[in-house]
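Taken from a larger complex, these chains appear in their original positions, while the remainder are omitted.
For reference, chains read A and B in written order, and residue numbers begin at 1 within each chain.
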Amino acid sequence: MKRLSQIALVALLICLLPALSLVTEAAMDRDKLLKDPGVYGTFAVFQVDEDWWKLDKPARMSAVSEMKAIFQKHSEKVISDSYLLRGLVEKADFLVRIHSTEILSNQNFLIDLMGTALGKHLKNTITFNGITKALNYVPSFPDDLKTELKTPPPQGSPYVIVVPIRKDAEWWIAGQDERTGQMKEHTDATVAYLKTVKRKLYHSSGLDDWDFITHFETSKLDDFNNLVIGLLKVKENRHNKRFGDPLLLGTIRSMDEILDILSR
Amino acid sequence: MKRLSQIALVALLICLLPALSLVTEAAMDRDKLLKDPGVYGTFAVFQVDEDWWKLDKPARMSAVSEMKAIFQKHSEKVISDSYLLRGLVEKADFLVRIHSTEILSNQNFLIDLMGTALGKHLKNTITFNGITKALNYVPSFPDDLKTELKTPPPQGSPYVIVVPIRKDAEWWIAGQDERTGQMKEHTDATVAYLKTVKRKLYHSSGLDDWDFITHFETSKLDDFNNLVIGLLKVKENRHNKRFGDPLLLGTIRSMDEILDILSR
């Protein structure tokens, strides 16, 4: 009897192996995708419609399971992060940030997500698209600033802020040197906050009605408020035709927790 | 018999003690939270949807009780104030202003509020977020102005006005001295109204699509109209890229009264 159960365990492990390796592979992808240039990021904001709440609890629970399976199904091609906006941003419940090497994979994931029973009750109120690229101005910065920029960012922060930005024509028409000078001043203003605010940049010109999507994670919103005030005080701010509007503020939560809040 | 009822009374008091101390503690927190820097304020505007009114009276009454319990449940972590906007602001019924030392607590309170039976009939049409900070320009003001600013604000005013503000790039790029000079002129214009208009300031850069959320309470709206005209006449007004839009005007009412109006 005992032997039989050992055999069953081994058989089970063999069955699970592909899944396990998949998870490892996905984890590896995650680190790489979040660092590499040429990766496409899609930020999709959803709001639950009023009819969702009229479903009975079993229907909502089943819809939640179906959606979780979609995340699993696409985990080989896209990595996704989830954020709860509900309560802090009007007309928005949660944000899913998706990365992959082809934006088609982001789209296919979102189509499947929106095609679930819960997805059919989601309004996709805001979407931002962007691509990661190699650093543009940093290579021309002085060495001491470059060294500062190697400060490791904070980990495990609870808050997320996403600010889309559109520059004016004068910004782009100014030469690379002029822009490098202004970006150095901009970057100097961020140094004091490198330890408490983690930042990621996406380029959006031609992929969306923005030039940049800036993504921040922090546990200190007071520091973040001071950081933004610092950035408003440099000359480069004159060239922000739009800064936010909409700005997104939320908390980093697992999709499980977000779905739990929506299926209570 | 009498003795028995005395014992019952004592037993009852013992049972109630934690609740009583809680209330006291909350009251203490309230004063402190409304004065301290580093406190997060969230202004959430709600509008009842058309389906709410189709519920029968018992369903509405029960939903109201459930919501009151949410306010009680979170009273240790957040303090909340309620304002009736219905009738004075289009597409808005009421405003809840929430304070806590972590904006996560504001979010958790609002998620619970929005998760009630009534909450599911509320559209969250406007949200402002901000943080309180130590005074920025006042320390550099002349002593006589500092003294004026110690005028105690009015108490028990029936009206509230909330004006979100966004400054232009030139405001922030101007040096601290230039801004202090313009803010002194701004503050001079407010002195005549310190006795009739109570004011509270929140900093929002990076937390919302605004730089400041200004909150006023008064019993004299004619004074408030004159105060705002006075502020429009100073040079600092040139740097208000947005002033209101939306401005919120309402009356201070207990949540009980607001819920009563919504469950009639």
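FYI, contacts are C-beta pairs under 8 Å (C-beta built on N, C-alpha and C of every residue); 3 or more make two chains touch, one makes a residue touch a chain.
In this text, all values refer to a predicted model and were calculated from it rather than measured experimentally.
Q: If you can see 2 copies, how many does the complete assembly in this structure contain?
A: Altogether, the complex is made of 5 copies.
As a working rule, only the chains that are shown with their structure count from here on.
Q: Quick one: in the complex, what on chain A touches chain B?
A: Contact set of chain A toward chain B: 50, 53, 84, 86-91, 158-159, 161, 163, 221-222, 224-225, 227-229, 232-235, 237-238, 240, 244-247, 249, 251, 261, 264.
Q: Spell out the residues on chain B that touch chain A in their complex, using ranges where they run on.
A: 38, 40, 42, 44-45, 49, 51, 103-104, 106-111, 114-115, 120-121, 123-127, 129, 131, 133, 167, 169-170, 172-173, 203-209, 211
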